[in-house]
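Please read the structure below before turning to the comments.
Heads up, one of the protein chains got dropped from this complex, but the rest are sitting where they should.
For chain A:
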């Protein structure tokens, strides 16, 4: 998934592009959320150990619960989410997708075997991998979001690409995705862990959103955006087979040395096996000019929730506890106040940084990923 090892590479070579944020600091921000992946998370990780929540008819409903409560939490903090769903996968992705389908088939088989043998632990382990986001799940999710008054968008192809285009045009502040190729698609800002952070327990556990800035990453890596795409392709993306023996660090050094993918590939060919089918120019094209709805045609509007509709869907159709839903709806209704707070940047301009004399800059930059930011020397 995503770009292999990119997070770690950025952490080492471009530490200032990653910033830990407080969820509540995103008040008033519009954020494009990569929906399919997040819904998938509900069906797998959220209910790990237990069976998925089901309604009377035995249909899975855990995605609805997660989607409802987390969206409410975001709205309550004054964040304005908009959900972007995947469209038809690009052709190049078929290889990766068939691998995933194969993995799922195997998991299904293993789960069935484990169940037969009565090995509960193994059954759960494999069964967790079986979950698939079915078209019904997606439809239900969309219905719920519409009832909540949240804008949703269906991308022609990849959701990350659509998010990135919204981000580039400043229609949204950032893309929220766990997938690092959101950055490759050109999102100016990518927030990870926004979605997992949107629970009451996450903050206590110290899970905070991580904000990646493309501009700062390029500046610190000293790469152009095109070179960055080449780096991502070489690291291993969803669209091409990765090259054995080439990890993120080698990829980084190769692109830095040669300046582009063509030159890097020449050197790699001498020592490593480049897959016969390696249409890197197509992948590059996909990252540079993905199929998206033109941002000018996109209208993002947040409307008041349809409370009756939500009660009908969640309580009457899916057997959720009515009191809990009504309590959450109350919080949702309050959310309008939270987004009205202004920011100082809107009034005061940020002064350009004075060039620092490198010889005096002896204090070391803090490592970004250590859980406790120990910045002292």
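FYI, a contact is a pair of C-beta atoms (placed from the backbone, for glycine too) under 8 Å apart; a residue touches a chain by one contact, two chains touch by 3 or more; residues count from 1.
We take it that contacts and distances are computed from a predicted model.
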Which of "DNA sliding clamp PCNA", "Cell cycle checkpoint control protein", "SWI/SNF complex subunit SWI3A" or "RRP41 like" is the UniProt protein name of the chain not shown?
-> "DNA sliding clamp PCNA"
Touch with the omitted chain, as defined above, among A:204, A:289 or A:351 = A:351
Residues of chain A in contact with the chain not shown = 16, 22, 24-25, 27, 337, 340-351, 353, 360-366, 375-377
